[in-house]
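Here the complex is missing one protein chain, while the rest keep their positions.
And now, chain A:
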Amino acid sequence: MLSPERLALPDYEYLAQRHVLTYMEDAVCQLLENREDISQYGIARFFTEYFNSVCQGTHILFREFSFVQATPHNRVSFLRAFWRCFRTVGNGDLLTMKEYHCLLQLLCPDFPLELTQKAARIVLMDDAMDCLMSFSDFLFAFQIQFYYSEFLDSVAAIYEDLLSGKNPNTVIVPTSSSGQHRQRPALGEAGMLEGVEASLFYQCLENLCDRHKYSCPPPALVKEALSNVQRLTFYGFLMALSKHHGINQALGALPDKGDLMHDPAMDEELERLVVRSKLHRTSRQHRAKEPGAFGFQRREKQEALERVSSASVPMPYHYRWEPRE
């Protein structure tokens, strides 16, 4: 714990790096907000609960967006919460960007639309924004966009520069030890071919990672993602990032793609709820009507409902809709 690197940092920097102050400030703020209620059961208990919830990742639920994006840990918690809450929704339908945004707003009322739009652009490759997206596609793209949003902004700037021929490498003095400094002349041909050259692009990214104070994906993994292609477009790059399992694991928020729909603990809970709701309902229950009696089509067909007669058996999810590749 008392490693030399840690002790080498001055106090403020250490605190800032771990975002301790953010949480402290927020805790005190919450305390002030709910003074009357909290004073009833003690401040010490409040702090305990607060930091427990920070650890568990439930502190971001229904909080304002400025708090949700304040620290990387918050972002990770938010992603995880979103996945857990709406996994069942994503199980069947494809939804539009606006609908996903709606769901996001359920957890964070003032979540900005631009972020969702950017995430949708990654999935749809900047194409028709009204297209439907699958839950997993959207979720992974959203993860990249939300967690690395500042990084991605800089990457976008770099990409634009490269496209227009400017080489950012000539502007700053690189201190990176790896890689050669291949000064290319103005890439007049870059506009003819799509995207930019992968290796050059990667160099710029590496420089970016070094001097960036926001979190970046691990350079090694980025290199891996870029290793197969010669040229790439911006959204192609992002798409590659989002689909890269390693990066996902490095983030640690979401399970692997294959396991995305799998959460046995929650499933059990859900079944219990469903049973309870059925008992709760009054005598109007026994109608043998088709599901989707509301008249609108569920976009991806799902007949599983009709097999639900007694809900105590958790539904095996591999019967249902397969995630799109």
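Everything that follows uses one rule, which is that a contact is a pair of C-beta atoms (placed from the backbone, for glycine too) under 8 Å apart; a residue touches a chain by one contact, two chains touch by 3 or more; residues count from 1.
Convention: contacts and distances are computed from a predicted model.
Novice: Would you kindly match the missing chain to its UniProt protein name, picking from "Metaxin", "Serine/threonine-protein phosphatase", "Leucine-rich repeat-containing protein 49" or "Far11/STRP C-terminal domain-containing protein"?
Specialist: "Leucine-rich repeat-containing protein 49"
Novice: Check the options A:C85, A:L163 or A:V229 and report the residue that touches the missing chain.
Specialist: A:C85
Novice: For the full complex, which residue in A:E25, A:D127 or A:D153 touches the chain that was left out?
Specialist: Going through A:E25, A:D127 or A:D153 one by one, A:E25 is the residue touching the chain not shown.
Novice: Quick one: say which of A:I38, A:I144 or A:A240 touches the chain that got left out.
Specialist: A:I38
Novice: Please identify which residue in A:P109, A:P218 or A:G258 touches the non-displayed chain.
Specialist: A:P109
Novice: Mind listing the chain A residues that contact the chain we can't see here?
Specialist: 11-12, 15, 21, 24-26, 28-30, 32-34, 37-38, 41, 46, 49-50, 52-53, 56, 58-59, 61-62, 64, 81, 84-89, 93, 95, 98-99, 102-103, 105-106, 109-110, 266, 269-270, 273-274, 277-278, 280-282, 284-287, 289-291, 293-296, 298-299, 305-306, 308, 311
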